[in-house]
Every structure is written in C-alpha cells, then in structure tokens.
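The structure under discussion appears below in the form of structure tokens.
The complex is shown incomplete by one protein chain, all other protein chains being positioned as in the whole.
So, chain A:
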C-alpha cells in the first residue's frame, strides 16, 4: 500500500468529522524502516576478490617495510656481565652498590656497515618493569611542571615522597631510580666522539611537562651512608639545573610499556665508516644485578619506520601470502564445487516435504 495513496484517501474522508484529529502515524522512511539500504552479500566473487586485493596490497608493503628495516644499521653491545670483574652474584651486588668501587670499563666495537649521522645511542634495559603499578604512578606531574609552590606537591609519590619530613623534588620512584650509567666514545684515532645530549627528550615534555624547578632533598644527591639508607637509587641530579634542562631525566620519566626497552642516551652527529672500530668507556653504575636484568648499549641509525624492526615486514608478507592462499583455496573450492546459492530446497521446512511424501507412499 503506498503511503501517499493512503493519505490522500484519508484526507478525502476526513473532511466531515474534521474536528477529530487522526491518530494515524506520520509517514517517513525512517519510521517505516524503509530507508534505502545496500545489502552486500558474501558471494564467492566478492570474497575472493577481497582476499586477492588485500594480498596484492600487503605483499609489496611488507617488502618495502622489510627493506627499510634492513637498511637500518644497529650495533648492540651487551655489557651486563662483561663490564664487571669476575665475581659471584652476591659479590656483584655489593660491588655495584658500593659507591667507592671503580666501575669503569672499556670495550671496542666494530662498525660493520657505514652509519650515517645522526647515529642514535640508546641504552637498553631488560627485565626492568617501568610499567609496574607501584612504579608507573609514583610521580607527581604537577611538581614536575614546577608551578608556584609545586615543590611541596608530592601526592602519589610514595614511597619516595618525603625524607625526614621534607618534600623531595623530583619525587617518586621513577626519578629516584634514574639510570646513571655513562658512555664515552673515541674513534680508532683516539679522538673522542661528541655525543649530543640536547634534544633527546620530546619537545613537548621539555616545554610543557617539565618546568623550572630545581631538585631539592633529592635522595640520590645526599650522602647515603649519612642517611642510613641501605640501597642507593640512581643518578644524582645537579642541584642548580632546572628539571626541564635535564633531558636524561625527562627521557627516563617517559615510562616504557614493556620490560625490555631502549631509551635515548644521545646522538653522535658524525658518520661512521664501515670497518671502523669504536672504543667505548662505560661507567657501569646502575644496579641491574639484584633482579637479573640486562644492560645493552645500542648504536643505531634510523629509517622512516624508526629503528630496526623486522616484525612489520614479516607480518605483512605473511598476511599477504596467506590472503592470496585463502583466495586461491576459496577459488578452487568454488570452482570444483559450485554451490547453487539461494536454492530454497535447502530450507529445512522445504526438505521435509519429500521425506513426508515418501513415507506416506
């Protein structure tokens, strides 16, 4: 019944008893659930075509991504164990916790491929839970922004909020456990390579998240034996440098989501040639020994995708190939065994009829 026809006939009749308003619902496509709709169906043609198209797009992307990742040159030096005298586990811990022991060590790395500047220097920590619930929340962003009087703001910083009743700035476990190994680089001629530590933190962090607040009552700056504190934390912060200039801290405070992570240490702004050797001086201060962590020094160039990571390339290639394969299988199945779609004889109530007819015969 067309709604137009109905409404005209209605108005034709409705003139004599016009005082009574009709309760007839108003017509609209929405209210009658008659909005035009497209009804795509999972027909073999469409499905096979979709899989083929996805495959065709994914395989080249995978290849390009893999190429980009392979173009990245990466030197990884694990110094967790090599940078210590040969000691037992317990001795290592006492060694690393003793502030007076000499912790420097040397290593030589070979550059296997040309590396173009800037070369990023990362430190990698393994099995370090920056994402631990107690750790990740133990900071105070207000304090770090350094607004007026923010130095006293230490909520959420427990158990590193106050010392002897005085507020710590920057407070919290994250700042307290700041990574404090240092690296020095010299090339094979003995010239030291400059590591640029400016601009390693996010610009937005430097400008907006951290402010002009200088460290005060910072535990790592104090003489730990005087305080009677057993374990030391991480790096000490220079008393007169505001936090927004301490980019190591800013980088560290961007907590990592996974227990294995790399953080930017600095940038070497000269190219390194193939087969060049690189001397590094490491000051191995940071205690990863109690929890069996790992420490690595990483030198890496970068591509449009970032650092070396084959995952995307391989995943794209695999998915692309799988899609093609599925398309092929579907095509074969469809070709071998074409289904007459939409045949009502597949309906169960229709199929009952022949069986009933047979049984009655």
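Here is the rule we go by: a residue touches a chain if its C-beta (ideal position, glycine included) is under 8 Å from a C-beta of that chain, and two chains touch if they have at least 3 such contacts; residues count from 1.
The rule is simple: contacts and distances are computed from a predicted model.
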Message: Which of the following is the UniProt-recorded protein name of the chain this complex doesn't show: "SEC24 homolog A, COPII coat complex component", "Eukaryotic translation initiation factor 3 subunit I", "Trafficking protein particle complex subunit" or "Phospholipid-transporting ATPase"?
response: "Phospholipid-transporting ATPase"
- prompt: Which listed residue, A:212, A:274 or A:339, touches the chain dropped from view?
  reply: A:339
- request: Write down which of A:132, A:198, A:212 or A:274 is the residue touching the left-out chain.
  value: A:132
- prompt: Touching the missing chain, which residues of chain A?
  reply: 1, 3, 6, 10, 20, 22-27, 30-33, 35-44, 47, 50-51, 54, 58, 61, 65, 120, 122, 124, 128-129, 131-136, 141, 145, 156, 159-160, 173, 176-177, 202, 204, 208-209, 231, 233-234, 254-264, 287, 290-292, 300, 304-307, 309, 311-312, 315-316, 319, 322-323, 326, 330, 333-334, 339, 341-358, 360
